[in-house]
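Every protein chain but one is kept in place in this view of the complex.
Right, chain A next:
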Amino acid sequence: MGHVSRRLSSSLAVSTAHLKHFPPREATLRTKKATFDPETWAALQPPPPSALMAFANRIGLRAVLTTPTAVQRACTHKSFLDLHARYYPLSPPPPNNANLAVLGNALMGLFASEHLHATYPHLPTRVLKAAVSAHVGPLTCAGVAQEMGAVPLLRWHRQPATPTSPALLHSEALASIPRALAALVYQERCLASARKFVHSFFLNRRVDVRAMLKFRDPKRALMETVAKFQREPPKSRLLKETGRFSNSPIFVVGIYTGADKLGEGFGSSLKMAEYRAAEDALHRLYLTRTPPHVLKLPSSTFGEHADIYKLTDAAPYSPGELGESEALYASSGRSGVLAPRRRAPEVES
C-alpha cells in the first residue's frame, strides 16, 4: 500500500460516491506543466454526506445539525480557505468555523468558570484558571474532538510559523470543532441548551484539582489565611511519633488554631510533617465543594429558551456563598498586576 492510499484510508473520510467528477480531470491530463498531487486532491475534497450525518447523530445533535453543510461548516478550519483558493480560485470560499469557534470558546469559558467557581467557592484564582483550562482548554477540546470522531472530517491546512503568528498545530485545528458545535447549539437553540452541551461533554470529566494546588511556603500561606479569617495564630503540635533517633522515624503533626485542628500531616522529619500539615489545612479550605443538589449557576437566571439579549421570566435564584479570596503573601505589596512605568516629571527651570 502506498503512502497516499494508506493515509486516505486511515485519516481522511474520503469516498468517491458523492463526487461529481471522478477520476478528476487533472489526474488524467497529460501536459508538460500540469502536476497532479493525489494527497492534496484528497485533502481538498469534502467528506461524504453520510459521514457528516453519522457524526451529527453520534454526538446527539441531529436536531440541531440538520444538513450536511452545517456539519461541514463546523468541521472546516479557516486555514483551509487558502488551500481551497489556490486550487479552486473560481469557486466561492467554503464556509468555515472561525466565527463560530470564537463564540463557542467564549461560551465554554463562561460555563466552565461559573461552574467551577460555584463548585469550589474558596479556590485561589490561579488554580481556578488552571482548572478552567483543564476542563475546556485547547488540548481538552482537541481530545474531545478525537473522542467524538471528528478527525476524519476536519478540513485544515498546516501552516508553518511566521514572524507574526505561531505555527498551526493539528490539535489547535481540532479544538475549533467542539467550540463551533457549542456556538451552533447556542445559535440554533438557546443558552440553556449550549450549557447542557458543554456540561455533558466537558464539565462531567474528572479533573484532579488537588494536584494543581502547589505552595511556595504553605506555613506562611496558612498564617496569612488564618489572620484573614481573624482566628488565633496557628500552632503546630506533635500528635504521634515513633522511631525518633532511628533511620526511619515517623512524626504526625497537627496544626491548631486555639482548640480546633486545621490540618494533619506525617513525615520522616518534624519539619516535613509540619509542612504537610500546613498543606493539608489549606487543602481542606480550598477544596471545599458545593454538593451538586445545592449548586446554583448564575447563567440559570436567563431562564429556558432565552439568549443574553432577551430576558424571560427567570427561575428563582439564590446565590451560593462567596468564598474568601486567597491571602497573598511575599508579594511586596503588589497584586501581580503590571502597572505602566511612570516617567519622572520634567522639571521646569
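Just so it is clear, contacts are C-beta pairs under 8 Å (C-beta built on N, C-alpha and C of every residue); 3 or more make two chains touch, one makes a residue touch a chain; residues count from 1.
One rule holds in what follows: contacts and distances are computed from a predicted model.
Between the listed names "ADIP protein", "Mediator of RNA polymerase II transcription subunit 4", "Mitochondrial ribosomal protein subunit L20-domain-containing protein" or "Neurobeachin beta-propeller domain-containing protein", the UniProt record for the complex's undisplayed chain reads "Mitochondrial ribosomal protein subunit L20-domain-containing protein". Within the set A:62, A:158, A:205 or A:235, the residue that contacts the chain not displayed is A:235. The chain omitted from view is touched by exactly one of A:201, A:275 or A:302, namely A:275. Those residues of chain A that touch the chain absent from the view are 121-122, 225-226, 229, 231-232, 235-239, 253-254, 256-262, 264, 266-267, 270, 272, 274-276, 280-281, 283-285, 287-291, 294, 320-321.
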